[in-house]
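Omission of a single protein chain aside, the complex is shown with its protein chains in their original locations.
So that you can tell them apart, the chains are marked A and B in the order they are listed, and the count of residues begins at 1 in each.
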Amino acid sequence: MSQHASDLDFEHDGHHQGGGHPSVLFYNIIAISLFVVTALEVGVLYPPLSEAGTYFRVILLIVLSIGKFAIVVAFFMHLFFDAPLLTFLFAVGMVIATGTVAALINVMPAAEHPLQPRGKPKHPPVESATPAPHALLEWKNQRPS
Amino acid sequence: MSSEVLLDNPHEMGCTGLPHRKILMWAFLASDCMFFGSLISTYLVYRGHSTDHPLPEDIFDIPLTSTSSFVLLLSSWLMVLALSAIQKGKLWEFRLWTLGVAFFGSIFLGFQVYEFTHFVHSGLTLKQNLFGSTFFVLTGTHGCHVAIGVLWLMSLFFYSFIGGVTKERSLDVEIAGLYWHFVDIVWIVIFTAVYLLEYII
Partner (left out) sequence: MHIEPVKEKGFYDFLGRQVEPKGLIGWLTTVDHKRIGILYAVTALLWFLVGGIEALAIRSQLAMANLRLYSAETYNQMFTMHATTMIFLVVMPLAAGFFNYMVPLMVGARDVAFPRLNAFSYWMFLFGSLLINASWLFNAAPNGSWVGYPPLSLFQYSQGHNYDFWLIGLQVLGIASVAASLNFITTIINMRAPGMTMMRLPVFVWMTLVTNFLVVLAFPVITIALAELMFDRTYATNFFNPMKGGLPIWWQHLFWVFGHPEVYILILPPMGIVSEVLPVFARKPLFGYPLVVGSGMGIGFMGFTVWAHHMFASGMGNIANAAFALTTMTIAIPTGVKIINWVGTLWKGQIRMRTPMLFALGFIYQFMMGGFSGLMHANAAHDAQQHDTYFIVAHFHYVLIGGALFGLWSGIYYWYPKITGRMMNEARGHAAFWFLFIGFNTTFFPMHWLGLNGMPRRIYSYSHAQGWDQLNLLCTVGAFTMAVAVLLLFTDMFWLSLKYGEKAGGDPWDGRTLEWSIPSPPPVYNFEEIPTVKALDDFWITKHPELLHHEEDSAAHAAGAGHGAHHVHHDDHGIHMPGGSWFPMFASAGFAIGAWGLVHSGGMYHIKEAIQPALDAAAKAGVSWDQLVSTAQTVVSSKTPDAQNILNVVNAESVLKLQACYNGVKTAIVGGVLGVLGIFLWALEPIGGYYIHKEKEEHAGE
């Protein structure tokens, strides 16, 4: 069998991959902007800010890394230029994964909320952690004799 | 895709006008989102639950990790250049960039090996505390993905010398590239969620 794509291409809007590849210059611009964003991310850590600034920084960091994520997916991985079907496939995974992770973090008993400012560790270092007791359970002779 | 590919491999293209392998790869990446999602949520959920030192603030080294993040980003850049080269049929340029991707991927791995050794010397092991367990398993799994990517790209590099990588078969490179970029975006998330946030909250 050798069905040519064109013969089978009855449903798709004719959006073929290979239609127009972005130029090298475009890639370079994207790459440089990614470097800049990464530098910003690291830079966010340094200016001394108050408590309120902490929230600002957290939000900024999250926004910046979502931005980076989106840029790589859209342009380096071509989702922006490629068939919408592929975006759909990936989005299914991303949406369910993001939702599940968010729910899990919130439903688990947290020592402290992972996204909450924290001071010193709540648990002081334990001197010598006792090794867990090895199983002493003997189920072998269950039959009453 | 030109028609030579179809003659070469008649089962390649499907009714949506997309090659099978591309659909497979994206579905796999969706699946990998859940994979890393579970690992990252394990790390975050256990944050602050460790009963022993060392804790992240004792040992993380931001300049080091930032450098290695830049290195991985650089490799992603070279990856798109490699793909763009092979799509234009520039074989030598493709080889150069691919080698570059694999090289910087290996540098990233080198940083990771260094970091791990350093941590182990500071007393952080898999079994020392929860931080050790979750940290090493998360970043180690990511490192394994990088290593597989390096292996994959090196195979393409060598394969190109026996005529296996051509303009018509640039899909092979594109698929490997998708994988590589995905590994990169996972690192983007890990870098923020594991390292950077640690310095603020």
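The rule we apply is simple: a residue touches a chain if its C-beta (ideal position, glycine included) is under 8 Å from a C-beta of that chain, and two chains touch if they have at least 3 such contacts.
All values derive from a computational prediction rather than experimental measurement.
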| item | value |
| --- | --- |
| Visible contact partners (per top-of-document touch definition) of the missing chain | A, B |
| Where the unshown chain meets subunit B, residue by residue | 9-11, 14-16, 18, 20, 23-24, 27-28, 30-32, 34-35, 37-39, 42, 45-46, 49-52, 126-127, 129-130, 132-134, 137, 155 |
| Missing-chain contacts mapped onto subunit A | 1-4, 7-8, 10-11, 85, 92-93, 96-97, 99-100, 103-104, 107-109, 111, 123, 129-135, 137, 139-140, 142-144 |
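To be clear about the criterion, only the chains that are shown with their structure count from here on.
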| item | value |
| --- | --- |
| Separation of subunit A from subunit B, taking each centre as the mean of its C-alpha atoms, in whole Å | 13 |
| Subunit A residues touching subunit B - in the complex, by the definition given at the top | 1-5, 8-12, 14-18, 21-24, 27-28, 30-31, 34-35, 38, 41-42, 44-45, 54, 57-58, 61-62, 64-65, 68-69, 72-73, 76-77, 83, 85-86, 89-90, 92-94, 96-98, 100-101, 104-105, 108, 110-112, 114-118, 121-123, 125-126, 129 |
| Residue ranges of subunit B touching subunit A (in the complex, touch as defined) | 1, 3, 6-7, 10-11, 13-19, 22-23, 26-27, 29-34, 36-37, 40-41, 44-45, 47-53, 55, 62, 66, 69-70, 73-74, 76-77, 79-81, 84, 87, 177-178, 181-182, 184-185, 188-189, 191-192, 196-197, 199-201 |
